[in-house]
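Mind looking over this structure? Questions follow.
Only a single protein chain was left out; the remaining protein chains are all shown in position.
Letters A, B and C mark the chains as written, and numbering starts fresh at 1 in each.
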Amino acid sequence: MNTLIIGDIVGRIGRNILKDKLRQLIEENDINLVIANAENAAGGNGITRKVADELFEMGISALTMGNHVWDQKEIFNFIDEERRIVRPANYLPNTPGRGSSLLNINNIKIGIINLQGTVFMPCNNNPFFVADEEIKMLKEHTNIIIVDFHAEATSEKIALGYYLDGKVSCVYGTHTHVQTADEKILPGGTGYITDVGMTGPYDSVLGMDKDKIIKKFTSSLPVKFDIAKGPAQINGLVIKIDESTGKCIDICRINKNYI
Amino acid sequence: MNTLIIGDIVGRIGRNILKDKLRQLIEENDINLVIANAENAAGGNGITRKVADELFEMGISALTMGNHVWDQKEIFNFIDEERRIVRPANYLPNTPGRGSSLLNINNIKIGIINLQGTVFMPCNNNPFFVADEEIKMLKEHTNIIIVDFHAEATSEKIALGYYLDGKVSCVYGTHTHVQTADEKILPGGTGYITDVGMTGPYDSVLGMDKDKIIKKFTSSLPVKFDIAKGPAQINGLVIKIDESTGKCIDICRINKNYI
Amino acid sequence: MNTLIIGDIVGRIGRNILKDKLRQLIEENDINLVIANAENAAGGNGITRKVADELFEMGISALTMGNHVWDQKEIFNFIDEERRIVRPANYLPNTPGRGSSLLNINNIKIGIINLQGTVFMPCNNNPFFVADEEIKMLKEHTNIIIVDFHAEATSEKIALGYYLDGKVSCVYGTHTHVQTADEKILPGGTGYITDVGMTGPYDSVLGMDKDKIIKKFTSSLPVKFDIAKGPAQINGLVIKIDESTGKCIDICRINKNYI
Partner (left out) sequence: MNTLIIGDIVGRIGRNILKDKLRQLIEENDINLVIANAENAAGGNGITRKVADELFEMGISALTMGNHVWDQKEIFNFIDEERRIVRPANYLPNTPGRGSSLLNINNIKIGIINLQGTVFMPCNNNPFFVADEEIKMLKEHTNIIIVDFHAEATSEKIALGYYLDGKVSCVYGTHTHVQTADEKILPGGTGYITDVGMTGPYDSVLGMDKDKIIKKFTSSLPVKFDIAKGPAQINGLVIKIDESTGKCIDICRINKNYI
């Protein structure tokens, strides 16, 4: 089976470019399943019911999140019931929502796990150990497990990739909004990339208006960020998984700039 | 002119793969100038006179550095005299060495600037303002200026790229040891990539033995890192610069895994 | 002369307890000058024109600030004209307001400098070097110079104290909201304390409602902080300065809990 993973969708520009192009990407790559990181999907910050439905209607089957998960307060109204949204599993006890989910796509069961890094980010539970626990639960149902590791430091991301090598189908990174060129299949059969990248405004700093971000770095004043305007990019990853073993047998970056 | 930029060279494996393959890369890409980041060239930490000479003899014309610049104490013996080694220009006053250098390659003058980020790294002088000062000095001699921004955060790196767009030939990132897939020519004619990547052990975490790094993330114990063994990779960037204007007219990643 | 320094004033409870008790503290300690840190004076975040006037009317002659200086947007309307408000001097160029100010109290000139730390805080200009520059300017007018170093790390604060020992009358810390018990006169005659503490709700975490802060540390959810209620505390410092030499000849903590 072929899975398309979409990097952090930023705001309306990110959603609109998917509305235009996702169908074609699915066809060209013979995709069976689409997952996307949606922590910035609603105006750059978090997600709403309306935005989530918009993404599901496009053909995205599951949404992973990250440190922006709670930015829109209305998420508390639906995250407990919405099995297609997964927030970092290593959040502290009593966090609403779920850290993993089991999808059923054409009678194939696929486990999705979301984890958040701890380097240069707030301290949560150890993502390596929590990954082990989540995998153990999902393995009772399926060998096909896909992990979105939402993290900053390249060392922590690559280390988790090797740590989970042979235990899951794919570990991919999100959060930096810049796609990396290190996609590979690790020795144990796990597909890996440090960061899938960002789906949103092309001419921007991580999706945000570049002049605002430059002002932030060149002054000691507070700066309100705005989403950038202009042409869009889609950053993603296609992984081919052997359904019988759960191993990744092909991995290919998607990096489209519609300029 | 075509410049080849080599991402952080890690230890003997990094140097040896260049000894084997650099000549070929230079020929295939019709390269006039080679620059490399050498902050990890000596055993993963810093640089020595011997290692620097080894790199110069291979055909590398200038070495930029980063936060590991002082790891080998003997650098203090030669950094002041060695004009081909450039350490971050935004270090505090009274730092040995230089933050920029003017090369003369076949009668073409090329300015090289090294800067270090301030996000998730120690605080130094503001890299944006120091870049302006260094560029002003170099512009008296040449329009061809290449900037190695040794930094962690993607936001700071992309922001500096746009900030310097139109003022320099290229801004490339180093330090994360993972090549990014976002190479582009910015609207003002500046070549840009968030990180050139790492030249060293392929099957590793940033060049280091993966088991040691995994142990670091899964225990509260100190871990001594070792350089990884095994096959090597070369990560680099080729930029074509119009010598009359100093503008970047082509940019292409080099990502070779010799496995 | 005797100067009373008041630690970070938090909200209405902080202002009200000063309204009640400041007159008495001034009389008991034979105070000639009162300075306060006001970065949290308006509802815990920043300062307004009205709040500043309220504090000046109580008999406070100058207000120093810190990382919360811009929290109330209206400060941009008056900070350039208001010579009695001083924000960190080591902010980047083109920051509104001033980093030092020269007061004239009963024909005695007193220089006030505000600086912000760089450890565990955003990177700004180096506070040690900026201190040197500000002192050089003020020394043309007076030997009496008082420095509010708004910083987190004890190492950076004590280091600046020793660095400025003999050059200024007093270096005192603010920002942690907890008074330290290390007040002393350094060998060169500079009064020093790592943190003056906080003036506001006694039964609180740094002035904030303790249940909210506990929730922040025991969940992965966003928490909106509220100012705590209940009895108040005044944290301060009294320094006696020899007007002819500018040296500190006595230093004494004020730590009053009105419970």
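Couple of notes before you dig in:
In this text, contacts are C-beta pairs under 8 Å (C-beta built on N, C-alpha and C of every residue); 3 or more make two chains touch, one makes a residue touch a chain.
Bear in mind the structure is a predicted one, so any value in this text is a computation, not a measurement.
The chain not shown here is touched by just one of B:Tyr91, B:Phe128 or B:Tyr202, and that residue is B:Tyr91.
Of A:Asn125, A:Thr190, A:Ser220 or A:Asn235, it is A:Asn125 that touches the chain left out of the display.
Interface residues of subunit B with the unshown chain, by the touch rule above, are 70, 88, 91-92, 94-96, 122, 124, 218-222. Think of the hidden chain as still there; on subunit A it touches residues 92-93, 118-119, 123-126, 129.
Although one chain is not displayed, subunit C still touches it through residues 120, 126, 128-129, 152-156, 158-160, 162-163, 176-182, 184, 187, 194-195, 197, 203, 205-206, 210, 213-214, 216-218, 253, 255, 257.
Here is the rule we use: only the chains that are shown with their structure count from here on.
Subunit B and subunit C, compared by their mean Cα positions, are separated by 43 Å. Put simply, the C-alpha centre of subunit A and that of subunit B have 30 angstrom between them.
For subunit C, residues touching at least two other chains, in rising order: 92, 124.
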